[in-house]
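Here's the structure, in structure tokens; my notes come after.
Shown here: the complex without one of its protein chains, the others still in place.
== subunit A ==
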Amino acid sequence: MSLRIVVCVKYVPDATGDRHFAEDWTLDRDDVDGLLSELDEYAVEQALQIAESAREAGEEAEITVLTVGPEDAADALRKALSMGADKAVHVEDDDLHGTDALGTSLVLAKAIEHIGYDLVVCGMASTDGAMGVLPAMLAERLSVPQATLLSELTVAGGTVTGRRDGDAATERLSAQLPAVVSVTDQSGEARYPSFKGIMAAKKKPVEALDLEDLDLDAERVGLAGSRTEVISATERPARTAGEIVTDEGEGAGQLAGFLAGQKFI
């Protein structure tokens, strides 16, 4: 038995930098540094733990980390490899510029099928677009069960089980492999790459794929294939400076006055 795990990761702009739109209403990537989306680190961590458990049970396990993105996105793959993933696949193609979530899920699904998988692990959302729809889209495209937003999970005997903390209830979910899962930031701290891990990552294989390799028509992706379009984007005017008072015993009363003026009390 062998457990093939694919972890989908995203290279995102650093949220602590100023982000701007380019003329075509896509993110101006020249403007800002990128990194592995923090929420995807939890996915890599869970994949590593699942693989470790499988190996302890005498099973073979292999983790492939997958990304779709520009050249720089290799940084995200390198980070995941240095954490302990075994190999990486990078889908890069000029025609992918401006691809929406629907198109990205198509490219990822094709790449996942190309790699071969028993389990796909995703973060709960990217830290940039933050739509949180990709895992469900992948499950739909791959025609496999989804067990998403898990705060803890176990894979054993060809079944994934886990806990999903919803707004109204906590659920326990169970699905047969192959399946797509996504994990939250409550699933467990992500490990830091060790020096040994960083050195080992340099030698790990990174496979480059383009749209032709995946037998994908360029018209289905990129801005051309996008099923949504941005009509306008306006930078929010800087908030007009609010009133700030220093409390010298009257702060609470002054704040109560403001709240009453705004009809909150």
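Simple rule for what comes next: a residue touches a chain if its C-beta (ideal position, glycine included) is under 8 Å from a C-beta of that chain, and two chains touch if they have at least 3 such contacts; residues count from 1.
Operating definition for what follows: contacts and distances are computed from a predicted model.
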From "Monosaccharide ABC transporter substrate-binding protein (CUT2 family)", "Sulfurtransferase complex subunit TusC", "Electron transfer flavoprotein, alpha subunit" or "Cation:proton antiporter", the hidden chain's UniProt protein name: "Electron transfer flavoprotein, alpha subunit"
Selected from A:Val9, A:Leu66, A:Ile115 or A:Ala147 as touching the chain missing from the view: A:Ala147
Per the touch definition above, residue among A:Leu35, A:Leu102, A:Ile198 or A:Ala218 touching the missing chain: A:Leu102
Subunit A, residues in touch with the chain not shown (by the definition above): 15-16, 18-19, 21, 25, 38-39, 100-102, 105, 127, 130-137, 139-141, 143-149, 161, 164-176, 179, 185-186, 226-236, 239, 242-247, 251-256, 258-260, 262, 264-265
